[in-house]
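I am attaching a structure below and will ask some questions about it afterwards.
Every protein chain but one is kept in place in this view of the complex.
Going by the order they are written in, the chains are A and B; count residues from 1 in each one.
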Amino acid sequence: MALSGLDIFKLLPKTNCGDCGVPTCMAFALKLAQKKAELSECPHASEKAKATLGAASEPPIRLVKIGGPPSLEIGNETVMFRHEKTFFHPTGIAIQLLCSKEEKKLLKEIENVESYKAERVGEELNADLFFISQDSADRDSFLKTVNITKQNSTKGIILDCSDTENLKISLEVLKDDRPAIFLREKLTDEYVKLAKTSDSSLIITADSFEDLQSQSEYAKSSGLNNIILNMNSQNLGYQLQNSTILRRSALKKYFKPFGFPLFTFIQAEDSYDLLAKASLNLCKYSSIIVLPKYDKAMLYALFTLRQNIYTDPQKPIQVDPKVYQIGEPTPDSPVFVTTNFSLTYFMVSGEIENSGISAHLIIADAEGQSVLTAWAAGKFTGETIAKFIKEINLEQNVRTRKIVIPGLVAQISGDLEEKLPGWEVIVGCQEASDIPAFIKSVRIT
Amino acid sequence: MDFETPKENYSGKIIEVTIGATPEEGGTRSHTITIGGSTSPPFHFFEGKHPHPPRVAMEVFDKVPNKYPHSLMEYYRDVIEKPADMAKKCVEQYGAELISVRLEGTHPEKGNKSADEAAGIVRQILESVKVPVIITGHSHFEKINEVIKKVCEITAGENCLINYVETDNYKTIAASCIAYNHTIVAQSPIDVNLGKQLNILLTDMSFPAERIVMDPLTSTLGYGLEYTYSIMERIRNDGLAGDKMLAFPMLINPGYESAVVKEARASIEDNPDWGDQELRCAYWEIATAMSLLASGAELLIIYHPKAVEVVKNKISEIFNSKKGS
Partner (left out) sequence: MHRTSSQDKKDNFEIEFFPFEIKISVAPGTSILNAIKNAQIPLKTTCGGKGTCGECVVQVLSGKYKSKKSAALAERLADKGYALACLTEIIDNCTVQLPQFHQLSISNVFDSQFFDDHKKDISGIYEVKPLVKKIDLQLPSPSLDDNYSDLKRIQRELQRNLGVDFIHCEYSVLKRMAYEVRKNTGKISVILFKSAGTWTIIDVEPKTGKKNTYGLACDIGTTSVAVHLVDLSNGKILNTASNYNQQIKCGEDIISRINYTQRPGGLQELHTLIIMTINNLVKKVTESPQVSLSDIYYASVSGNTTMIHLFLNLEPRHIREEPYVPTLNQAPFILSRDLGLKINNEGRIHCAPSVGSYVGGDITAGLLCTPILSDSERISLFIDIGTNGELVVGNRDWLMTCACSAGPAFEGSGIKCGMPATEGAIEQIKIKEEGNLEYRVINGYRPKGLCGSGLIDLLAELFVHGYIDRQGKLILEKAKGRIVEDETGLGFLLEQSQNCFWERDLIITENDIANLIRTKGAVFSACSLLLKNIGLAFDKIDALYIGGSFGQNLNIENAVRIGLLPDLERSKFHYLGNSSLLGAYLILLSDKNRTLVNETSEKMTYIELNTEPSYMSEFTGALFLPHTDMELFPSVKQLFAS
């Protein structure tokens, strides 16, 4: 149960001794409430405080690691809605490899994933796991695929194999690689043993919540902790509702058997269908999504969605500070400047585009803060803007000597003109939506 | 401990809004479309009622947008300049459940078509298709107020969805909608409070609540989607928790917003790892639409025929699970 700062404060010594490194007990209590500190940092904490806070700090959804190092970490989520705090561990995307395929094709598929290289807002986008399925009766082909994958990739591996003997051998091959085992059938003693000896995570599958609970409890009582839950359903509506019920049970009811990350294998008619299903599952609580098909454009959209949904809403995304070309600007096109808070950038660039003109948009480094916040904190001032403009050699690249600043910081115009000799500073509008009208009404070149 | 399905109590209900009017109701549509009415979060059939599935609209134009993606043009080349024909194609061939006519050409900087011209185009569309119609405007308040007023007048009784008003220009358009029996879209810039404020202002001027659809302003995939996503979840949660001023169905624009971003237009040669451009153009709309469906969208204006097909298909797949719950 989450305790408020005031609840926690009441458990602390109230001496304001500062031994925890924070000036007051109340400040420390708030840090504890926000999980930015540990109770152990207070040398004077009472036993009662330790007991109460200890129970409150146990994660309701277990963190599970696959592969690595570095491993894919999933779980440890604390909220139903990202705006309540954030989603911590992005969904792992797994690509299915069918061992019935010939070696050349497999190598090509692995190579495709390994060589994939897309970047968005400074983050490298890629798949995280391979999901190796034994789809033929040929035992050796599974082992061969596991070996090929291990040799050609550093990504974590999920083994989908109903042949326990084969599984055992594969797990030996992967003994230091923290794999996961996907069970198509009920959990048995044999799988428990395999998972335990190989230190693998176990993806348990059930057709009903009751069945899932009993398997989860069985695994737990057998000493397994790294469990991932899979409800067997291919209907998108059920997937969404099942995942919601499982997550809510764990977070709101502290229902231990469901306090684990969730798994979804997507079956789809085509890539469009695949993306649609994967998108919904990604938003609604799947920690692992397995895609039976590799499609660059589809992956790019899915990765972008993952980045969006898993962005910490409390930490705004920053865009790279640099000059952005809107349309096809010439050296005489107008110059606008704003901060590198992503939403600010999207809105301003969008509205300049809407106005139909071409322009240079300077995105100055304001640590991702919005215009007013950055200004108040001294991160978006005449001085910082002028310095940035010099750093990027703007004066060599444009002929215009007029620069439009956001209307919210009209105050800095004098200062900026002082720091940028030869430039005329034009105070723009306050809201991005007024940019097209502003451009029509004011001469900015 | 035995498992028990954790259900929540929602005291609120999303307001049911109907668009279009049949001849009996004073219009000329073959049928009306109703959205809203849910009593639990999107697709939570296990803990609430969802009488109406989300609906997919497609859009036609009084003037071809400058940035219309090349791969979309492939589908519409023959009709793009003829909005009435394009509307027909969207409905008959691609399964559009509503048609939005975007009157961007009336913008003084983008063609400055007259209110009468706009009214003429709307009239043609009402003749060529029988599904309910959305009238989509722009941000030049002075002009759009005049245009919408005229359009409202000549479509009196049709119960079109007038898209959109903002806090700064709601009064004139809202008054026309009341006078000529239309439904309205209240648009606010990705903020729960601003959205709610506009709804309060509208209802304070006696605008009927069952004729308001909210537009939280769509940010497309990769361009701030997460803001729209979370604001919609917050709006929906508050609405279901009993806040009547947030209990409105929501409209989103994956089509328009995705069409302008570079991901819908840049070639694979420029960005090898972005994959095929034709596919990407549809994917961008699909991912935006599907995630926003999860956060509460009930009316989606989509451009790509493939995206329309898939999204409609997924909505009915999801609604199939309704039976079992």
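FYI, contacts are C-beta pairs under 8 Å (C-beta built on N, C-alpha and C of every residue); 3 or more make two chains touch, one makes a residue touch a chain.
Please read all numbers here as calculations on a predicted model, not as lab measurements.
Peer 1: Touch as defined at the start, partner being the missing chain; which of A:S4, A:N147 or A:S441 qualifies?
Peer 2: A:S4
Peer 1: Which one touches the absent chain: B:E8, B:E25, B:E146 or B:D191?
Peer 2: Checking the options B:E8, B:E25, B:E146 or B:D191, the one contacting the hidden chain is B:D191.
Peer 1: For the chain that got dropped from the picture, name the residues of chain A it touches.
Peer 2: Per the touch rule, chain A residues meeting the hidden chain are 4-7, 9, 14, 16, 23-27, 30, 33, 313-315, 370, 373, 375-379, 381, 383, 411-412, 415.
Peer 1: In the full complex, which residues of chain B touch the absent chain?
Peer 2: 167, 191-194, 196-197, 200-201, 204, 243
Everything below uses one rule, namely that only the chains that are shown with their structure count from here on.
Peer 1: Could you work out how far the Cα centre of chain A sits from that of chain B, in whole Å?
Peer 2: Spacing between the chain centres: roughly 29 Å.
Peer 1: In the complex formed with chain A, which residues of chain B make contact?
Peer 2: For chain B paired with chain A, touching residues are 1, 3-6, 8, 41, 43-46, 66, 109-110, 139-140, 189-190, 219, 221-227, 229-230, 233-234, 237, 260, 263, 271-277, 279-280, 282-284, 286-287, 290-291, 293-295, 306-307, 309-311, 313-314, 317-322, 324-325.
Peer 1: Within their complex, state which residues of chain A touch chain B.
Peer 2: 81-83, 116-118, 120, 209-210, 213, 235-238, 240-241, 244-245, 248-249, 252-253, 255-258, 271-273, 275-277, 279-280, 282-284, 295-302, 304-305, 307-309, 311, 313, 342-343, 346-347, 350, 353, 355-356, 433, 436-437, 440
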